[in-house]
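Questions regarding the structure given below will be posed in turn.
Excluded from the complex is one protein chain; the other protein chains are retained at their positions.
On to chain A.
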Amino acid sequence: MSNKNTNFSTSRRRLLKGLGMVGLLPAIPTIAANTSGHAGHVIVVGGGFGGATAAKYIKRGNPKIDVTLIEPNSTFYTCPFSNLVLAGERSLDSIGHSYEELKSVFGVNVIHAFAEDIDGVAHKVTLSNGSVLSYDRLLLSPGIDMRWNAIEGYDEAASEKAPHAWKAGNQTLLLRKQLEDMEDGGTFVMSVPADPFRCPPGPYERASLVAHYLKQHKPRSKVLILDSKDNFSKQGLFTSAWKDIYGDMIEWVGVSGDGRVVRVDADKREVETEFGTLHSASALNIIPPQKAGFIADRAGVTNESGWVPVNPNTFESQQVADIYVVGDATLAAPMPKSGFAANTQGKVAAAAIVASLAGITAPDPYWANTCYSLVNPDYGISVAGVYKVEDNQIITVPGSGGLSAADASLEIRQAEAAYAVGWYEAITQDTWGTQY
């Protein structure tokens, strides 16, 4: 892993200063390593923010538990900061993370394969390499799948021509290429789905950073956001920053202005909206409606919404015993579908799994979340919240969190951009690394 900013202690300090969050990490009961016996086998499916965190924290909670992590890719590219890659401000390598430290330092058994099926009754997982593994507890953090064809004409093949770039890696590079190939004076068109979807402020950060690139390299170009909603995360902050920094380069059209895209022609790079307006694009980014990763369906833990209802105290499935689900795949609102949320949920589920295998009660959970967005690389804004369980539902702790001030100085925006970098270093270390 290589990073622009490798001063971890500084970034850690910045993060803590920015959030005052050291006390917010859920406590994991550390089980005194038993001298003998089988402490149980946990399979974790998905080595992203939720799954890698859970695998590591189960091992930290009780090293005697066997933990097997199933993840097809040997390098995980984070969606956080992938908008900087898109804008040419970072390399794809700099947002790649390997599983080496989980293996060598924490003793997680990592298998690079795809989980294809789950039998919750028999407690078995079938892998793409043909093997069948048994578990005592299963944790799924499969992230999202796209709802192909929810928008007419937008299927997996179309996503090669009109990338979603809503999973980082090759998709990010495809969209980057379209942006690089775009002529000066062209339009970057982005279609944004209705809630709920992965990373509510993500599309608007992307629009900002695309504009940042265009302003320097293709200043006559435009960014057009066609939205299926009438309001969006940090709207006031984004809108006024766009005006200040990018003039009228970014245009946002909400659902009531005919912003909902209903048809895509990926070959022609053309979209049609609900009331029949056609827009043609030089670069076309379709962020389609989403659902829990398909393996959640196979496990029988999703409901009619396509997402996974969980017991908020433990993140165990409401539908199938011994299966825990965290991250974007879950119905955890008011917690957003963010990497930060997936990471803290992974810790809560890890604590619950360690406790349940030891036959003790899990500690009361609480979670924190901060979503930083960069309007340009030196201009950050954020929204934060702290969450707890009340009446068996997750709620926002009254009075917690909030938005960046609307009238903050440029120095504060700059400091928040630095905190965002600190946040990134800290969370990726906390998830895949050993630094903290």
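Just so we're on the same page, a residue touches a chain if its C-beta (ideal position, glycine included) is under 8 Å from a C-beta of that chain, and two chains touch if they have at least 3 such contacts; residues count from 1.
The working rule: contacts and distances are computed from a predicted model.
Trainee: Name the omitted chain as UniProt records it, choosing among "Heme exporter protein C", "Glutamine ABC transporter membrane protein", "Sorbitol/mannitol transport system permease protein" or "Thiosulfate oxidation carrier complex protein SoxZ".
Mentor: "Thiosulfate oxidation carrier complex protein SoxZ"
Trainee: Quick one: say which of A:89, A:136, A:155 or A:274 touches the chain that got left out.
Mentor: With A:89, A:136, A:155 or A:274 as choices, the missing chain is touched by A:274.
Trainee: Hey, which of A:39, A:331, A:375 or A:426 is the one touching the hidden chain?
Mentor: A:331
Trainee: Can you name the residues of chain A that touch the chain not displayed here?
Mentor: Within chain A, the residues touching the omitted chain are 194-196, 199-201, 229-237, 239, 255-258, 274-276, 303-305, 331, 333-336, 338, 369, 371, 383-385, 387, 390-391, 393, 395-396, 398, 401-403, 406.
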